[in-house]
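What follows is a single structure, written as structure tokens, with notes after it.
Every protein chain but one is kept in place in this view of the complex.
Then we have chain A:
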Amino acid sequence: MSLDKKQFLDAYRTMRTIRDFEYRVSDEFGKGNIPGFLHLYAGQEAIASGMCAHLTDDDYIMSTHRGHGHCIAKGGDVGEMMKEIMGKEGGSCAGKGGSMHIAAIEKGMLGANAIVGGGPPLIVGAALANKTLGTDRVAVSFTGDGGSNQGTTFEAMNLAVVLKLPAIFMFENNGYGEGTAADYSVGSKDIAGRAAAFGMPALKVDGADIFAVYDACKEAVEHCRAGKGPITVEASITRFRGHFEGDAQAYREKGEVKRLMEDMDCLKIARANAIKKKLATKAQLDKIDKEVAEYIAESAEAGLAAPQPSVSELMTDIYSSEY
């Protein structure tokens, strides 16, 4: 049996937190309160939430440039994240990382990565450490369909198989690598089949269904913890926003986003399924929504009020010792 009542409510809260966080930072970006670029995760919440529900703070994840959702799901402090994205003192990376390098090192979220395909080789290293140190920890790389085409990802998958490492390659296929369709760019038409060809099991799952994602991820995590080597999960999902905030998405069919937001909204689907399965009542879910909304509002206000880091911080933390 998938997700019990408490597990569902926890996962739902995580999903709702990510959604509200993303919409709030989108608003703040629009008001000019966030420097740089923003790549939002809205629409993909079930994947990060379904995977991280099986992980502890001792397990590792690495993310893409679309990393806010993974960071929240792994337990990152939302207030610190808000400050980081705004480039403020007290941010999770002291204002030196920003949106594309969001991290929660203390929670095992080893960083978002602004190089597409940059993360998989690194997660192989985290998995190697887990195995060498004799732990049952697992290491998960989140990669998009775009990253699935990078050579670094192929090297990482092969090495993980050769060394039989506890690595999970989670591919979030949202249909677009920037503005180019996955149907065009993923030559094999299937990322899971490609992973299987490296010699590891590969699962496919509907990424909009938290129940399905949760079950697939459970299987993947158990496989790794049992010392059976790496595994891949390919989750199909949609991206509500553009590649970056401000992307008019002219490459998408007219009405496509609106239709997908109706049909493939993982939060709507989760609510409907949970009520039908009697895992939660509408009132319970509404209460979570309200609590999350207040929490995000407080975090955003605190972020806006915080000062920027002192310029004296410019040359700190380059090296561990005096240079």
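To be clear about the criterion, a contact is a pair of C-beta atoms (placed from the backbone, for glycine too) under 8 Å apart; a residue touches a chain by one contact, two chains touch by 3 or more; residues count from 1.
Just so we're on the same page, contacts and distances are computed from a predicted model.
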Protein name as given in UniProt for the chain not displayed, "2-oxoisovalerate dehydrogenase subunit beta", "Transketolase", "Glutamate transport system permease protein" or "1,2-phenylacetyl-CoA epoxidase subunit PaaC": "2-oxoisovalerate dehydrogenase subunit beta"
Identified contact with the non-displayed chain, of A:L128, A:I288 or A:L304: A:L128
Missing-partner contacts on chain A, residue numbers: 60, 62, 91-97, 101, 103, 105-106, 110-111, 113, 115, 118, 120-133, 139, 151-152, 155-156, 158-159, 162-163, 316-321, 323
